[in-house]
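Some chains have been omitted; the remaining ones sit where they do in the full complex.
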């Protein structure tokens, strides 16, 4: 059989390096589509002139374009038979992606643990995105639960990687040349600077977007992510297409402009949970919480550690977890990340 | 609160200049999306070769891409709390927008009039779009009805700007270098030239398009227009998303190709009314009327003043106003503009 059945749990070996297929050149077309698909307005990704005034040669592609493109490449090898996408850790953006860059991806298996039922197991991989100069632009760990092909296959030795609770501020990489010392708050859209955000502060981002089938499929295909469940209405018993979790990440991040317009560049992904499935027809809102703050060596550049939560419109304000500690049913995403903002 | 609540009527001061946020670099990606979103076929915006044969360095972006991009920038400051978009006047396209240009926008408050109920008022602004060379590419007046935050706030002095009924032909700006003396009517798609159109002539543009939610949202987001009512199905009591009036303008203009294929470039917006709201599921047709004609100094270039009317498919032919002088319920748009066509 020449078609790809995807890998099963017993197909992964600790230390194995998987070179993912189909390199992709990304550019102005992908940027325009990103603006059509999400209400993205951060000025540094919107305007070459604004980016130049911040010390960059031109506007880099949105940090999440890099993430989705790299993630999409890993799907045929990592998550085609995944039961669940369990978590992210130690994600770092190491270099901007520029229009015209060609991205590819590779993953290293860094952990394996068969589930007690013997039918599936958890696979941890460190994925790296590389550009055409063989420079790593993005690195992150994710772990997924994957079915076994054959329940009789022997369990591998249990290896659970040690992962940082979050990326330490000293490990954040500021893009070369970035300089916020002449930052134009008027053009960026809001007057609040790094110093105006307090740890523990929460922001309701006000706006909401109702999702259509055509939109999430256009977005998911754009990243060459081909997981069947996003596109094929006959794949699930209920006839519904599950929305790619990354679509919710991009939507929530774009909505967070309203209140975090100066949170210009994502530099780290500390953790993330797709708390509940999202479907077309859902109306999405978002809120943020400031988790931590740090200084950087770059002129005028500070870092904010943020929690970004996406919820369905009907959720109560600042919804997160119930008394049982579990995510409330209308909570879709709980993301923990670092951004760069002007000081 | 760090999120933008929008401005209310009492926040505007006569003569105030508002620099709108988030400059935007536009290019080939936006052009491709424009062709996917609208049945746009005017050759000068479709082909670099055709544009060069008309004396331009390459195909400029569609004139309405410039309009929507500039308009979108003004929404957070001008129309976030608007009850209605009341009119346009004195719109002029002063320079083409080229792929790679970065656009920003500023508006000057030129008129204020509180409504007799004391709860809202009308604000007139002159909006200018600027490119990265600080050249004005577009200038137009629009007026909107805006709610008051506080009904007790004192009414401003009434100032109603004097606005031209329409842009005089002598004020039309022909793009530098434009030369229709070697115009290829075969490639443009129709044989009718400036001289073939008679004042009073009406054209039914024949084709029709049914609108989907995904399409108008993609379009509206592409211009970074974030007015809630276009995206959030929970914003209105009836659960319907109101379609951005500019989407109807672009759709009608594109449909008008069939009968006005040689009406290549929009150079002025004399007036415009969004006569009735438009919703997904509506099927849109368009008709035009030749209102006036003028010569220009550019070789082979004439100007046509056109009325462009968008209607729902079920409207009678050439539907406009009822016996009471009001727009018929299936009339969506009544636009008065100048275009350049080969003589």
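Residue numbering begins at 1 within each chain, and the chains themselves are lettered A and B in the order written.
Throughout what follows, contacts are C-beta pairs under 8 Å (C-beta built on N, C-alpha and C of every residue); 3 or more make two chains touch, one makes a residue touch a chain.
Given the structure is predicted, the values throughout are model-derived calculations rather than measurements.
The copy number for the entire complex in this file, given 2 shown chains of one sequence, is 3.
Here is the rule we use: only the chains that are shown with their structure count from here on.
Separation between the centroids of chain A and chain B, computed from CA atoms only, is 36 Å. Residues 2-4, 19, 21-25, 27-30, 32-33, 76, 100, 102, 104, 132, 212-215, 217-219, 221-222, 224, 226, 228, 231-235, 241 of chain B are the ones that touch chain A when the two sit in their complex.
Within the complex formed with chain B, the chain A residues making contact are 27-33, 35-39, 41, 43, 46-50, 59, 186-190, 192, 196, 203-210, 212-215, 218, 258-261, 283, 313.
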